[in-house]
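This report refers to the structure that appears directly beneath it.
Missing here is one protein chain; the remaining ones are kept as they sit in the complex.
Going in written order, the chains are labelled A and B, and every chain counts its residues from 1.
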Amino acid sequence: MWQAVSRSGARLLMLALASGVAASLGAQGTRVPGTVVIGTVGDPSLPVPYLGTMNTQNADVGDQLFLRLGVLKPGFRTTGDDALAPMLARSWKRVDSLTLLFELDPRVRWHDGAPVTAHDAAFTWSIAHNPKINENQAAIESIASVEEAGPRTVRVRFRRAFQEQVYRFAFDFQPLPSHLLEKMAPEAIAASEFAAHPVGNGPFRWSRRIPGQLVELLADSAFFAGRPGIARVIFRVVPDASARLNLLLSGELDVMDNVPPANLPQVTALPSFRIARLPGNAIAYAVFNQRSASDSGTPNRFFTDLRVREALTLALDRRTMAGLVYGPGTAVPDAAQSLLWSWITGGTIRSAPPNLAKARALLAAAGWRDTDGDGVLDRGGVAFRVSVIYPDSPTRTKLAVQSQAMWKALGVAADLHSFPGPQWQERHFRGEFDIDFAGANQDASPLSLIEAWSCASARRPGSLNVARWCDPAFDQLLTKAVAGRGAVADWRAVLDRMTSQHPAAFLASPAIVAAIHQRYENAPILPARQWLALWQWRIRPGAAIARDR
Amino acid sequence: MRWLLRRGADAFLTALVAVVLLAVVVHLLPGDPLAVIIGDRETDPATRAALAASWGTDRPLYSAVGHYLAALVRGDFGVAMSENRPVATILLERLWPTMLLGGLTLLIDFTCGLALGLWSALHPESWRARVLGGLTVVGYALPSFVLGMVLVWLFALEFRWLPPAGLLDQTLPLDASLWVRMADRLTHLALPLATMVLATIAVPFRQQRAAALATATQPWVLAARARGVAPAAIAWRHCWRPALTPIVTLLGLWLPMLVGGAVFVEMLFDWPGIGSLIAQATASRDIPLVLGAGVLLIVMVQAGSLLADLLYRLVDPTQRDR
Partner (left out) sequence: MTTQTKFGLGLLALLTLLAVVGPLVAADPNAQRDLLNGTLQPPSLAHLLGTDEFSRDVFSRLASGARISLGVAVVAVAVAAFLGMVIGLAAGASDGGLSGLLRRCIDIGLAVPRIVVLLVLLSAIGTVPMWLFALVLGATGWPAMARLIRGETLRLRHAQFVAAARALGAPEVRILWREILPGALPPVLVAATLGVADAMLLEAGLSFLGLGAPPPAASWGGMLLESRSVMAVAPWLVLAPGLALVAATSAATLLGDALRRRLQPDAK
């Protein structure tokens, strides 16, 4: 449960989460027409899973069209076979440590009326598994096979035993209609009529796309879990952030899931919107490179020393920074922990306060002093001048610029280099930086720590462990937590070890700050996949506006 | 006819050389041209090989550029890196909004701009003409994006008279009356069009005023005035036509400027045209898309000035057979 702040003051709002057995809205008798207009940053040009680039906008539209086998429950734990609530799969059972059987719900039909079968799942696996079609093979790497074990029974085999098998398969897998696609060459599907007018099995069906402008979906009145409370969803393409905000302010958009803090007062001042804060899966941090910025073979001359890493973290007033960049009250962690993982630390996320005096003492102990009086620390003739990179988004720019000024007070000169996303990413993965203002949308699962912070990932080129961070003690704890039965204390020990080692200055675990038009009641927005529960939204009786009809 | 052929060949050659230069620039930049095109996106070896083949980056420069030109002729602009779709498809989707906004701007600039220029030349001492002259200096100096920002702030967010962005309201019911649709189109056009016109009208205005001022002191105008011909008639018969001559030269200068305005204004108002496309592609460093949009803009500018030339010759008989 979380707080939803409304204009009239804080009040707790019960938000029903996606669960397959939600009260059928159709059963209420009267159909409430309604429209939701959502702004997207890009054109959802191919919103079919596995076929195209799975950018946010394609995935958001695809979420409405193609059901997952299961969805996350409130609390967002990902471990254990009971982690998910049923959706397309009615139930599942375990055969052995590597095999699961999923039973598809017989009520689910494709929008053309055909039933959804286990054959669809097996066919979709052949698509997802084909590296020529699906670029993202890493996401399904742990799955060995998906087969038909009956008309509606799907057998899934994994390559290894781990706690999150159900989550990994059932949340990520979205079957496609085999009866429409099987006759085509797999490579031709992306350019086919199907890709232009997808036929799905989700709560909303395809209506139309106007390139560069919008995608329109209409409620599927035959949706198995009950008719959606909203008749029409429009994803409107508004690449420009300011234009998006202006459209929200002028009432042309109905919801925005990332209101910039600087504009929060403006949105709050509008009587037609309420603000909701929801737990997000993002973290932002400034990671200290363990390798030299110019030569990945040599260790970094500044950051292999724990005292230096701790000093640079302590010099930052992270709470103030996070508040300015992401909104007041934003949580600041001491380890890589997004709000989704707050269950590990008892529901709250805490961090050490800034301490400039201690930071100075630590640097002095490490031998960094300003001997030549130029305001920049030095040691053995080398100035403490670091190369900082960050992508040119407003939030990261703000974090970098703020940190630069605070490190300057410490005597550390930071040269800022901003790049557009792709360019930044190249330097990020090549490790061409001393400090990198990075961010991650963490998987709901803490297992992703392996990919980002373990010694094994440090050795693998191209891994998420861009700073080549390696701490054997951390790895031991991580192995223990993964192998164990998901005990909270084990995961807590993992995060505590990270906290004590300061591989990065962790800056924020931001919440999703959403503006939702007042006329919606029961309007859940979920972390990670925001619009997965859109079909449960509905218009408050009598509150409909012109475009709802 | 011979003139048309020559002028057409001229425009074609200009566009061709410009396109070749752009392609050469992309291939000649420091670093591997393939790396420039891919722009640091994650690609597997197979995709890289396919891209290298389709862009000809594995060949010598002249061959690679020739390859690109041959592909352009076939209508193949390459594949946009950020969307993984053919650039040509994306450009086609974006073409008509730009034509609409650009065409209307051209129309208003050349009717109102020329008329105001002429009027202010005929009344050089009046305070209105002075104010107008001052305003055009500011209009010329005011960047379109600053003007657009202020207009959005005032008319869309403060007064809430006009929509802040977009081409039209897509949520209108399908059975909305023609009037409702027209009004919707017009309200969406108002701010971007006003910004475009205010940012570009100074050029035809100043040109026409200067030309008309020069004509107004010619002996035949003085003679007409001495004969007691009405000022309006003088303006029409003696000043308007002769002053049109420099307009054609002006077009060459003015069309490229229109493109510059379009980039910012379309981006600001989220107008789904070529200008906002090139701004987005620039932001995501999608080189094939930037290049494709650049090629299209160059061709449009050439076609536009050719067309204007042609119309002008049709209107003005003295220009024929030259």
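Just so we're on the same page, contacts are C-beta pairs under 8 Å (C-beta built on N, C-alpha and C of every residue); 3 or more make two chains touch, one makes a residue touch a chain.
Keep in mind the model is a prediction, meaning the values are calculated, not measured.
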item	value
Option touching the unshown chain, where A:T99, A:S192, A:S242 or A:T479 are the choices	A:S242
Residue of B:A9, B:V137 or B:L307 touching the missing chain in the full complex	B:V137
Residue in contact with the excluded chain [from B:V17, B:V131 or B:A176]	B:V17
Contact with the hidden chain (one of B:A52, B:V290 or B:A308)	B:V290
Residue, one of A:S142, A:N263 or A:N355, that touches the chain absent here	A:N263
Chain A residues touching the omitted chain (full complex)	241-242, 245, 249, 260, 262-263, 265-266, 317, 320-321, 323-324, 392, 394, 397-398, 400-402, 404-406, 416-420, 423
Where the missing chain touches chain B, by residue	14-15, 17-18, 21-22, 25-26, 29, 36, 137-138, 140-143, 145-146, 149-150, 153, 157-158, 210-211, 214, 252-253, 255-257, 259-260, 263-264, 267, 278-279, 281-283, 285, 287, 290-291, 294, 297-298, 301-302, 305
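The rule we apply is simple: only the chains that are shown with their structure count from here on.
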item	value
Between chain B and chain A, distance of the C-alpha-averaged centres to the nearest whole Å	40
Chain B residues touching chain A - in the complex, by the definition given at the top	39-42, 44, 46, 82-85, 90, 93-94, 152, 156-157, 160, 163-167, 169-173, 267-270, 272, 276-277, 280, 283-285
Interfacial residue positions of chain A with respect to chain B in the complex	35, 37, 42-43, 45-46, 52-53, 131-132, 135, 210-214, 216, 234, 236-240, 243, 246-247, 249-250, 252, 420-423, 425-426, 547, 549
